[in-house]
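Note that one protein chain of the assembly has been removed; the remaining protein chains are unaltered in position.
The block that comes next holds chain A.
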Amino acid sequence: MKTGAKILIEALQREGVDTIFGYPGGSVLPIYDELYDSSIRHILVRHEQAAAHAADGYARASGRVGVCLATSGPGACNLVTGIATAYMDSVPVVALTGQVPTGMLGNDAFQESDITGITMPVTKHNYLVKNGADLAGVIREAFYVAGTGRPGPVLVDLPKDVTTNQVTAERPLPPEICLRGYQPTYQGHVRQIDKALSLIAEAARPVIYAGGGVVLSNASAELVAFAERAAIPVTTTLMGLGCVPCDHPLNLGMLGMHGTPAANYAITECDLLLAVGVRFDDRVTGKIEAFAPNATIVHIDIDPAEIGKNKPVDVPIVGDVRMVLQAMLERMQKHGETNGWRTRVADWKKRYPIGFPDDDNLRPQYIIRQLSDILKGEGIVVSEVGQNQMWTALHYCFTKPRTWLTSGGLGTMGYGFPAAIGAHYARPDMPVVDIAGDGSFQMNIQELGTVAQYDIPVKVVVLNNMYLGMVRQWQELFYDRRYSYTELPPVDFVKIAQAYGIDGIRVEEKEAVREALETALTTDGPFVLDFRIEREENVFPMAPAGAAINEMIGVHRK
């Protein structure tokens, strides 16, 4: 006979869990008591939201399921933003929450919340375990659901008596999981694949639009191989950065609201759009009718509900991106003739590079380029949300998948710093840098306590402009410079870091950037860099909300 908590820990070990990010409380005391002796490492965060983001960062960087743990009521509720973030970006996370004992469920007991009800819209699936005998099976199923098909977060709610009580009759685990309501399609339909291939071969102006699905299915190599063989330029979404090396000759960079002119012009003029692991997000498409208006669209995605959701599709291929691309490579017979098109696209790239004023001012783009130059792709870069995120997307050279972690779908400020903590535990061999704005950093700044406690070598690059920069940019451009509540008073982030026992440097001069970055990266343990950047620097180019993506403002010309 074992307690439910013991069964839970054993089940987690069976799933290969090595790290849990969590925060204890009354309802999870039995679980914490079991954790105390277990081989699973537990990282104590300072706020449950950070536990969820850390589990998410762990999952994105490693490709494995991330795990977070919180107590009932407020603890569970604090996970919600992190769970929603993972849901929007299809990140496999298992969130474990404590719950009041089954006999008190629904009585508004102390620290009770209906967390399965609350998280229904932001989880792939969730469970309320009412019987200890079900525990092992539920955990297995939760990991299976989280990590297969289109990945996503799964929550398991654990009433206290379920983890405390002795389980008399443990049910044997089934040899394999078979859920009749959940049968993801992995192999693409062969006839559809052939149809797509012949359309691609006939196309004169094809473009590949690749997204987070390529990263999630580990299909980068296949994508690059296919683009090369078919000689098709590739643009990636924010979530797809890194799946094609930034310096690859076919890479047009990111598309969308803050996309590169080359990418946005190519999308507007293409006659065939091969959409791979993307969901036609409104930040990508801009005005939807003007997005690839003349193109035949082929869409590969594992989630049938994404196909045709925002834009009608000519050839839908439901399946795992990697398997479909493999099949396409095998079945490909003809190459299209795209020389003229590639020349045109290359010309756009040359004429409209992503640039910024090269003067003596301390500009964020310069800092990011210096960081990129130092790391040379050998590091994990995490961003917060806002200008810092877009500057990083545009100016950092990503060369590998899973080295860029950002909250794309939900746009969660405060994501980056805790996600960087998770990324470190997923890839302890890699340097991890969080690029932050002063606004975003202050949303989960308490995690300085966590990195200090465990000496987690995360480097925080604060692009400090004393504004909520992206909102201010919108106010400047679209609200007549009425900066309504977007100015932040100056904060001395170095002093804050020091209060936690962490080193930091404030940088105000362009000449000091390189050395400061190198110091941070070569110092053991965490480090905070407070860059006092140009206050009213903007992210350009930009297609205003509701405009077509080729109607950009702030295009840099050479």
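Quick note on the criterion: a residue touches a chain if its C-beta (ideal position, glycine included) is under 8 Å from a C-beta of that chain, and two chains touch if they have at least 3 such contacts; residues count from 1.
Going forward, contacts and distances are computed from a predicted model.
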Record-based protein name (UniProt) of the chain missing from this complex, from "Acetolactate synthase small subunit", "HPr family phosphocarrier protein", "Aspartate carbamoyltransferase regulatory chain" or "Protease HtpX homolog": "Acetolactate synthase small subunit"
Hidden-chain contact residue, picked from the options A:H47, A:K124, A:R279 or A:H424: A:K124
Option from A:V190, A:A204, A:A221 or A:A305 whose C-beta touches the chain left out: A:A305
For chain A, the residues touching the chain missing from this view: 116-117, 120-121, 124-125, 128, 145, 179-183, 303-305, 308-309
